[in-house]
Every structure is written in C-alpha cells, then in structure tokens.
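All protein chains of the complex are present and in place, except for one that has been dropped.
Chain naming follows the written order as A, B, C and D, and within any one chain the residues start at number 1.
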Amino acid sequence: MRYFVRRIGFLLFTAWAALTINFILPHMMPGNPAQVMLAKFQGRLSPQALSALTEAFGLNMDKSLFMQYIDYWKRIFTGDFGISLTYYPSRVIDVLAESVPWTIGLVGCATIIAFTLGTLLGIFSAWRRNSALADALVPVALFFNSIPYFWLSLLFLYLFAYYLGWFPLAGGYNIYTMATGFALLPSIIHHGVLPLSTIVITALGGWMLTMRNNMISVRADDYVAFAHAKGLPDREIKYRYAARNAILPSITGFSMSLGFVIGGSLLTEVVFSYPGLGYILYQAVTSLDYPLMQAIFLFISLGVLIANFFTDMIYALLDPRVRDGGV
Amino acid sequence: MRKLSFILSNKKAVVGGCVLLFLVLVAIFAPVIAPYGPNETRFFPSLPPSREHLLGTTSLGQDIFSQVVWGTRLTLTVGLVTGSICAFISTTIGLVAGYFGGWVDEVLSLITNVFLVLPGLPLMIIIAAYITVQSVVPIIVVISITGWAWGARVLRSQMLTLKSRDYVKAAIVAGEPPLRIIFVEILPNMLGLIVANFFGAALYAVLSEAGLEFLGLGNVNAVTWGTILYWAQNNQAMLLGQAQWMVVPGLLIAILGMSFALLNFAVDEMTNPRLRR
Amino acid sequence: AAETPKRGGTVRIAGQWGTITNNFNPFLASGQNAPGTRSALYEPLIFVSVLTGETTPVLAVSYEWKDNLTLVVETREGVTWSDGAPFSAHDVAFTFNYMKEHPALDLSGIWANGLSTVTALDDRTVEFKFESPNTPLFQYIAHTLIVPKHIWEEVDDPSAFTNSDPVVTGPFVVGRFTSQAVTYQRRDDYWVEGRPYVDQVVYQATRSNDSALLLLLHKEIDYSYLSIPDPERAFVARDPQHNHYWWPVTNSNILYLNMSKAPFSDTAFRLAMAYAINKAPLSEKAYYGVVPVAHPTGIIPGQQETWLDPSLADITYDYNPDKAREILAEAGYTWDSSGALVEPSGDKIPALRILVGAGWTDFISMAQLISEDLKAVGVTMVIEQEPWNSYINSLMGGTYDTAICWGTGGGPTPYDLYYRTLASEFAGLDGGQADSNYSRFSSAVVDEALATYRASSDEQEQWAAIAAIQREVLTQVPYIPLTYRTDFNCYQDAVLIGWPTEDNPYSGGNPGDELGARFMLLELHQR
Amino acid sequence: MLPVNSIAMQAHEQQASPESVLEVHGLTKEFVIGRWGRKRIVRAVSDFSLTLRRREVVALVGESGSGKTTVARVIGRLYAPTAGTIRINGEAVPAKMNRRELLAFRRKVQMIFQDPYASLNPLHSVGYTISRPLRIHNLAQGDDLKARVREILERCELKPADLFINKLPHELSGGQRQRVGIARALAVGPELILADEPTSMLDVSIRLDIMNLMLDLKDEEGISYLFITHDLAGAHYMADRIAIMYASYLVELGPSDDVINEPLHPYTELLKSAAPKPESGLKPEEISTNYDIPDLTNLPPGCPFAPRCPLAEPKCKVVVPPLLEVKPGHYTRCILHHNI
Partner (left out) sequence: MSVLLRVENLNAGYVQKDQRIIAARDINLEVAQGEFLGLAGESGCGKTTLAYAITGLLERPGEVFSGRVEFNGEDLLSKSPQEMRQIRWKEMSIVMQASMNVLNPVMRVRHQFYDMMRAHLGHNDTQHYDSRVLEMFRMVGIAPEYLDAYPHQLSGGMKQRVVIAMALALRPKLVILDEPTTALDVVIQRSILQQIDKLRRELGFSIIMITHDLSLLVEIADSIAVMYAGSIVERAAAEELYNEPLHPYTYGLMNSFPPLVGRRKRMHGIPGHPPDLSGLGPGCSFAPRCPRVIKGLCEIAAPPLEEVTPNRYAACQLYRDAGSRTTG
C-alpha cells in the first residue's frame, strides 16, 4: 500500500514536471502561428489575412505568462486542449482521438512482441550459454540494436512494399474497403506488419541482452543452484526460478524504455505514412501549433507515466520484497 | 598490463575497439583519404559508383564517398562529445546524489527519474525546433539534455554500493577529505561503469542525431552520416538506383553504433564478474 | 476525340495532409478543411488562371466594371444546391456580407481593401461597390467560394463551424469520411450537363512525399501534387508511357536581400551580386533542369509576352563575375590580401548568411551554389537553416541577411507579385514586421505605379505602371530572382485521361484540391 | 552494594583510572530508516557508557545486530552520536569538528575493519594505502616516508617489506590483507584502535596470528583496543574486560575471567552455553531454542531480554534496568542481580 502511495506521488510529480516543461517549451519558440500559416500559402493568401488568422486563432489577447499557465491547467483538468491551429478549427482532442489509437496499437503491440520475443531469446541465450548459436545471438542483437529505426523502415518500405509489393506502401488500413470494425482487422494487420517489424527488430536486441545478462546473474544465484539440488526439472528451474527473477530488472527497464520506443516509432510512422502521432507531432512543431503540440507531448508523457505506473505495479506484484517496502 | 591482456581476451572489446579505432583514423585522416572535398559540387550529378566515385555522386554532384569519409568526423564527434557530456553529467549527478544522500539525493533522484520518463525524441524534436541551427552544437546539447538520466541512475546506485564499502570508511578514518574520497577512492572503482555508460550514451547520441537530421531538424548543411541519409532520402536515392547513397551511411551508423554497443557490453562484462565465464 | 467519354471510375488523389479533418468549411484556408472542399464541393464565381490570365465563369456568367468603383456580376441560372434549393445572387451577396460580419473569414482581405458594399440587385445580379479603386481585388472576389444562405445564416460562429454535412453547388457530395481518406460521390443533378464523368473522387492522406510518390508509381493513385527533385528519372522513367508531370511556372524563387542592413543597403553591392550569381547551375542542380532560370524581373513566362517592357530587354544580369568586381571596385570596394571584400569605409565584410528553411533541399542546394559563386567576388556566405517558424520569423522580422524564398504574391498579372514584394506598406518600415516585402524595399516610383494600376481598369495604363516597376526592379535590384517556381502536378494516365497539360492548361496548374482542380475533376474520365 | 546509575559509575571509574584513553558516556545512536512518510527510528545503541584504560583491551560481544559495529563507528566518528559524550585522553570530543580537530582526533583513534577483502581499495597498492595516513597527518615525507612505510609493514610481519610495498590487495591472502589493515591503522601511531571483528572473516588457522599481532602491538606501542567479536572464546583470549551487548544495550561488563566463569546476566549465560567448549566435556549442554530477534525499532518496555529470559519476572517488563556494579568492576543490567 505504501509502495502504491509512493508511486502515485512520483507519478504526480513527474506529471507536473512534464506538463510544465510542456507548457514552457512552446512559449520559448520564436514566431507566431498566424505568420507561419500565412507564409505556408506562398502568396496565395493576401497579407491582410494575417489579421484574420490572428483573430481566428485567438492570438490577439494579451495575457501574462502566469495567467496562461493557470489557464493551461484549467484546460488540462477539463480535458479541453483547445483548437488545433494546423487542423483549425478541429479540436485538439479530436485530432488526437484519430491518431492516438494507432500509435498505441502499433507501439503497444511492437513493444509487447519485442519484449516477449527478446526476453525468450535472452533466456535461451543465457541458458545455452557457450553454445555456438546462443553466443552468436549476442553480436547479432547488438547490431540490430544499433540500427537507426527510420533507416530500417526505409529499407523495408522500398524492399518489401515497393519492389516486392508484399505489403502496402502507406496508411493504416485499406481505404477502399467498405469493411468496418473487426472486418477491418486483416487489413490493419497487413498494413501494420512492416512498421511493427522494424520496431520489433530494432528493439528486440535490447530486451534480449538485458534478459540475458540478468539471467546469467540469476543463474549464479544460490536459489537457482538450490533448485538444481532439489532435483527440480530443468524447465521448471529455467522458467519458474531463474527467468521469474531475472525478468524483474527487465520490467523496470521496460517502463523506462517506453519513452524511447514511442520516440523511435514516430519516425517509423512518418516513413510508412502510418496514421499515428508521429507526423502530427512533426507538423505541430513546425507550424507552431502550441495547443496540439502541448497535447501530444502531454499525451505521450502521461502515456509513458501511466505505463510506468502499471509496470511498477506489475513489478510489485511479481516481487513481494518491493511490495513490503524492502529494497 | 594485466588489464590490457584482459581487454584483449574479450572478443567483443577487440572487435568494437578495432572498428572504433578504424573510424577514428578515418575521421582524423579524412582529408587524406577523401579524394574530394565534401561540399564540392563540380561533378556530374547522380553518377553510379565507379572508380572515380566509389559510391557515385549525389544529385548535387558531390562525391558520396568523400562525403561519407568527411561525415565520419562530425558523426564521431557528435557521438563522442555527446557521450562524454552525458557521461559527465550522469557521473556528476550520480556521484553527488549517491555520496551525499539525504535531500540532495531525493531531489536529484527525482529529477533523474523525471528525465527518464519524459519521452526523449519528442522532447528533442520540440527543443530542436526552436534552436536556430548553425552547427552541430545544438544537436549535441539537445541530445545531452535527454540522454544523461539513465547513466545517472545506474551510477548513483553504484555509488551507494561503493560508498558503503569498508575501504571508503577506512579512508575517512585515515583522514582523507571528501573530494579525495570521491575522486581517488571511489571514482576509479566505478570507471568501468562510467566507460560503459559513455559508450551507451554515445550510441544513443549517434542514433538520435541521425533521427533528428532525418527529420531535417538538425543542421542539414553539415556533413554527417545523418545528413547524407537525409539528402539521399530527399532525392529518392532508392528509386533512382542510388541505393548505395542510402545504404552505406545507414550501415555505417549501425556499425559505429554497434562498436559502441560492443564496447559497452564488453566493459559491462569485464566489470561484472558474474557475466564473465 | 469525338467519342463520348466513358462514364464511371474513381479519381484517386493523395497528398501530404497527415490527418484529414472532418471539416468542409470553405472559408478556411486550404489544408484546414478536408481536401476536396475547394474543388469537389464548393464553387467560385469565376476562375482566373494565373498561367494565362484567362477567366472562366463558374457560378457567374459574366462580370463588368461599371467604373473602377463598381463591379456587377451576373450569376448563373439553373444551378441548385445539393439539398435541392436553387442557387441565386442572394447566396453570393450573403457570402460576401457574411465575411464582412466575420472578419476572421476574410482571408483575402477583400473588405480591408476598399470594398464597401455587396448587394444582390435581383436574383441574378450582384453589385460590388468600392470606396477606393482596387481592380486587382477582382481575382479574390472571383475566387471566393459561395455558400448557401439558407444554411449559413443559421451559423453563429462560422470559423469554428465544421460543416460536416456540406450543402454545395459543386459536382460532388461527401460520401465516406475517415481521417485517412475522404470519398466524394458524383452528383446526378449537377448543373454542367453530363459531368462529371467519374463516379467518385478519393483523397488519401499520406505523411510524406515519398509515400505519395510510391503510391503513384504503384498506380494506386492517379494524381498527386508532388515536388520530386528529379521527376524525369524518379517518376517518368519508371513508366514513360503513363507517368507524366506538368509543372507550370506560377512563381519565382527569389534571393531576398535585406536592404535595411549594410552592405545590402548599397545598390552597387546588390547589383554586383546579381552579376556574381551563376543562375544556370541553380536550375540544373537544384531542379535537375526541370525548373528554368527566372527572368530578372520576376515575371513568369505566361505573363511575359503581355507585360515585359521590350526597352528593358538588354538588362539580363547574365553571369559575369568580372563585371561584378568592376561594379564593386567602381563603388569604392577593395579586396584585402586574402581576397576578401572590404567596404569603401574600410570595414571587412563579415560572413553573410543565406537563410533557407531547414531541410528544404532545393533551397539549400541553391544556397550552396550561390555561396560558391560569391567566393569569387570575395564574399563569404554561410548557409543558415531555420525551421519553418523561425525562418518566417526571421524574414518578417528582418533579422536575416539574404534569404531564398518564393515571390510572396502571385496572380494573373505581375501586379500581385510586385504589390506584395515591393509595396512599402508591407516593408515594415516603421521597424515592425514586414508582412511580405521581405527586402524592406521602399520606392516612391513603385508605390505610385502600384496605386495607378489599382485605380485603373485600362490595360494601357496598367501596362505602363508595371513597366515603371520593372525598371525599378532591374536598376535597384531589391531582390534577385533565381529560378522559377512551379506547381507540381504529377499523374499517371493508365486509368484516367483528360489531364490538364502544358497544351491544355485548363486548371491553371492548381494543386489537386484547389479551385482549378474542379475543372480537372470534371474532365477526367476512364480510358 | 551501592546502586549507582551510569553517570555515577562513570565518575567512579574516572577517578579510579586517571589513565583512561577513552571515556564514553550515555552514548545513544539512532538511525532514521525509510523515506517519506514511512520513516522509522532504529535505536542501534542506547545509553552506552564505557571507559578504556591505556593498554587495555575491552571486548565487545553480542549477537548480530546488537549494535556493536555502531558503537565502534560512533566512537570512530564515522557516525555522529545522537546523544552522549566521548572523551579521548580526558578531553571531550566536540560534536562538530573542523578539519584540524578532526585530523588530531584521527591521529589518536583508528579502526580495523571486519572484512579484509572489502577494507582495502582494490586499486591501491599496499605502499599507497599505508603511506596515505602518514601524508595526511604530515608525519613523513620523501625518503623518510618510504622508510616509515617499510618499518610499519615489517612491524606487522609483512616481510620482506619491499616485496609487499607494490602489491595490490588481490595479490595478498586474507591474513596478509588484514595485516595491511592493521598496519594502516598503526601508521599514525594511535592510542586507541577500534577493531570491528577483525578476525571473523579469516581462516581459523590464521586468526590467532592476527590476535597475537594485536596483543604484541598493545604491549609494545601502548595501544588500547576496543575489540568487537561475537566469539566469546576469542574475547576471552584477547581482552582484559568483556562487555556484553544485547539489543542496543550494554548488559554486562566485567573482567574477562569473571564474565566467562561467573556470568551475571542471563543473556551472557545463554551465550556461554551456546559457545563450543570441548575442553569442558564433549557433550554440549542443551540450550533453550525459543528466541526472537529483538526489533530495534520497537523494543518492548522493560528489559530487552525479558521475552527470551528463562528467569524473567513480571517486574522485568516494566522499566529498562540500569547498569549497576554488582561486584567490584563487574556491572550488569539485570534486576535479578540488583536485589541484594
């Protein structure tokens, strides 16, 4: 219980810090969204439109930074992030509602697959240590772990989608199909395979190596030796004793790495024209769309934080020592 | 001597070290190795690989091979400098938090955790967007800001372990002043971890730099592997049969990253006796 | 050609819209509403082609300047809104007055530039009255999309109105909407007999140019407005029979010189720069020769025949570094031992910056070439890349040295370009923002000529005014046009034909979701 | 018999032995554990008073967690005391010391640590380790320094000194390392050495060597020891007096032979019966097997040993008894012995 309270405290503080950074950063950016918008039309709009845009965007009211900060908090609590400027006059919430599920789906699946697969490989390579195959996995994992996400995405895009034509070139599902709901799933999966696999491939190695190292450490632990002494079957020792303990540090790493993965996936999304947050963020940043930018960053931070919180809870569930406030 | 032979007996360290050394040499001798200047645009554009242009030319008429060779310089610099900055910040924060404990620790740990949780790339994208880019310095700064926290966390817990070692107590009893204890008694024993942390941060830096450059948020004018990729992508290298323009720098990033990762891993193995065989 | 075109089929268009918003409000700037709003749904009074200056009536059948202060437009009969209500001149008057009521809708600044009243004289006639003469405003009036009065008069906050079930006069109505694609269905009761030929139009959002190009190459789409560095090799060469691009020149890329700063405040320096830059390689290297070198006046080819003053034809600013040095030497500039240029005052000229948008490959390529060229006259240029927002901020705020940017205005005559880029009212002379005259150039001759042009609808008079401005541009060199700037229509005609081309530029070169594209949607039909 | 409280006892002892090196009085040390909101206080040492004479060895014996190490560390100024006073050579050690005072203090009081593997920095040579205190305290420079280091090493039977001077800890055996630890403590010429279980991690065959070395140094250099151990036999071998600790309290203190042969406190009794002593017959006596480790954050009222004590009476559970002198020089904290 105490552990829970402490995690909540940390969650709140971090959320506050993230939100405040999130508020401050855009305000340090030079320029004015109306100007940016105007310039984007490259002469197709009259310069007088500036005042129209300024009015439309509600940029003409002068408020102290502090008051804006207060407003900002009000907006967060009411869930009203205002109107997006790039997608003016859509509400930020609606823009997010369109893209967030895609990112969550992509990153969530990719992370879970990468984590599971990596962890299993890690268990394998630690348990079979000194065998040629298990040891060869290490440099391979290190290599995949060092590949830039977006580069792999590009190679996959051109190879598998463009030249071989095995997978679609862009988008999250087939836009011509009339299917909805679950019937859309095959199409969604078909479109998701490439982006997903690039994330999985580049993230897999990290999990594998973490698990491998943990596993090797745990293997030398006395309770594993004791489990052998007790005559338990090898499988049981491997999973119930060694892996069960070795996975604990991975779980901490898991929650910490979510930020990384989401970050990396943004680039992947852009390459595959995947309808997630990646491109929206990029666009929001380049068009000084404060409300959208803030909401996205807020969303990602909160998402990571909440995921963090849950992994911490899972950790506590898996490790009774943590639950009791030890360690 | 013993240490050296120990390092040499670790295959990962040897491979990682050799690759890194090779790239460092390439960076240092770039003017000698590269047949042309990186920004010379006097060649026929979009040539395929040939004897004069080992990797062909860009659509601007630059020699890709020369660019790659010159790009080694900045890429390595970004990686190593950022790695050093991150390692420095992590070490300082980790050491201070761990050694002094109390509220200093509470505050620093909290900040560290916040930075750990904040999503790195989005933060970088936002920061990078308002830094007006003149050189690679902002990139280094941006990556450093988001890249130090992991190391600080690891080093702090290492500090906590080392701090409670009896030899530290013995040094206090002998009358050693605190700074000397931190730097002469404790720090050298953490060196492995700091080095591993440095390589880890360098890997992060190289990948992040490439990512930012790819989005066009870096200094696209500087010649780094990241910007070469950017240009290749923007000129449809893959479609125009110039795959080498795209593949080579990406592969080099992966290889450089891997040399960092190998060294990180190897140092980890060396400092953690359990991982040794 | 006499065959009747086949009916049916789908026009598939992709663009870098990211996410399509469920918003069909035609008052919003394009990109903020769903693609297609401005081409498939709503219609303007008259379409004015930037390329040719020709006008094509749409909801209007004719127009007439009574004097330079009164414009009378006759609207079309037999047009119905998609909900069945008849279209009339009252809708037109409503649309304009509605914009007056809600200034945030007036993106072309019609009401701020002299318009005083708009009234429907009867069901078919609308009268526009002006306080001060401003004939060039016609273009903006003509291009205003007309909305149904009976729907919009109920809308209180039109800029926040998403209009998700639009009632339109155009050839299509909204079919299916998702954030990744929006589909428009053909209207059976459309006022143009037998059009459109196709049954539907699909606009698909991609998140990079690359995706759109790959889709086009795979023939998964028919059209994209796509800037590709080397369209010949990257696109056409993949299927020369079907892949085509039509990139009509609509604007110029210009090197702006910040005249509020030394050394650009010195005409001799600017002049020398104009000679020192070799423009042919810019076109070849930055645009693979697809986009030609710009005319030194900035006037685009389609308008040159009408508007160029032949007496100025010998001022060409062809590449001539020796001439550049000569001009500088004459003006008192010297070179130090290292060959760097020194001002007449004895100060060494510091490294000058060329501002470009971060990651704009064509501009960066040009900047690189320019900086190489200027070395020859002892000037060091460094390329400064800034992201969108700060790039614009620097341009408007006047903190840059030189910058590559497009001409900030464009229209059926050179007036629009000159007005935006040279009028002192946009130069931020009071030290404030320069809204569009980034060079911060100010000339009484130009301002006067612009006013003359505005107040007139007489072609002779207008021609003389433009000629006066041309002379100023060529002698004062407030900016240096580098290459032209084109629109980027790319398409494949394996399925559909009837595309606008160089020979038949009926769409005015507009992107696929702009007013001109409406004609394209009406023309396209299956092979 | 006079019931004296601990203050009186100290006054008494102080008069009896003006030659005291260390006087500790009413020493209490509390640790705060846990963070935020769930802080608890561990009282590791409660009301600890002891006087150590020159060339005297007092052994501090007690079960694990009873506070022995904490006593040594508070005296050695690794921890600041929560309450109580410490005097060295009759002079009070101030609560806050500046660097000069601290150095002066360290010259008089040194420590030896339990784990010879952890108490030497693995990266520093033996020579460096020994020479540091000499340098810090400005006791020798240059060639003199080398000579002094050699001398000290040889004093600790690390011969030939030149062989050892450049060795790193991992090249030494456990016994040799512990000698280096002793040599380091010896370098500044201290008057008091706090030895925290210096032999418990060593091989049995080597323990005696180390104990003998310490005894020799005591005689020759006039050093006093606070010798911490959990081995009663070892304490008996080394010490002039034995102090027994239980659950942060000093429960018995007296001359070694008295404490071993006629233990007063029931806990000492228990300790004795548990210790192997083949010399008094090979069949060991049965000991009671019910026990609970006392929780220092939450001691029950009264005598801390009462829950385990076979002789406990209801009154034992009311207040913590004072440490009283029951026989000359033999103190105990047990009510049963306080009643005449």
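The working rule: a residue touches a chain if its C-beta (ideal position, glycine included) is under 8 Å from a C-beta of that chain, and two chains touch if they have at least 3 such contacts.
This is a predicted model, so every value here is computed, not measured.
Partner chains of the missing chain, restricted to those shown and counted over the full complex, are A, D. Screening D:135, D:148 or D:277 against the full complex identifies D:277 as the residue touching the chain left out.
Residue D:232 is the one among D:60, D:217, D:232 or D:326 that touches the chain missing from this view.
Across the entire complex, the residue among D:151, D:203 or D:313 in touch with the chain not shown is D:203.
Those residues of chain A that touch the chain absent from the view are 130, 221-223, 225-233, 236, 240-241, 244-245, 248, 318-321, 324, 326.
Remark: the residues of chain D touching the chain excluded from display are 63-64, 173-176, 203-209, 212, 215, 230-234, 236-237, 256-257, 260-261, 270-280, 282-284, 286-291, 293.
Simple rule for what comes next: only the chains that are shown with their structure count from here on.
Two chain pairs are in question, B-C and A-B; the one with more C-beta pairs in contact is A-B.
Centre to centre, using the average C-alpha position, chain A and chain D are separated by 56 Å. Chain B has its Cα centroid 22 Å from the Cα centroid of chain A. In this assembly, the C-alpha centroid of chain A lies 39 Å from the C-alpha centroid of chain C. For chain D, the set of residues touching two or more other chains reads 35.
Contacts with at least two other chains are made by residues 210, 217, 387, 389-390 of chain C. Residues of chain C touching chain A in their complex: 14, 18-19, 21-23, 25, 28-32, 103-109, 112-113, 140, 159-162, 178-181, 202, 204-208, 210-212, 214-215, 217-218, 220, 251, 387-390, 392-393, 395-396, 406-410, 416-417, 420, 426, 433, 435-436.
The touching residues of chain A, when paired with chain C in their complex, are 29-33, 35-53, 55-56, 83, 86-90, 94-95, 98-99, 157, 161-162, 165, 169-173, 175-176, 269-275, 278-280, 283, 285-288. Across the complex, chain B is touched by residues 210, 213, 217, 228-230, 233-234, 238, 284-286, 288, 358-359, 361, 364-365, 368-369, 372, 382-387, 389-390 of chain C.
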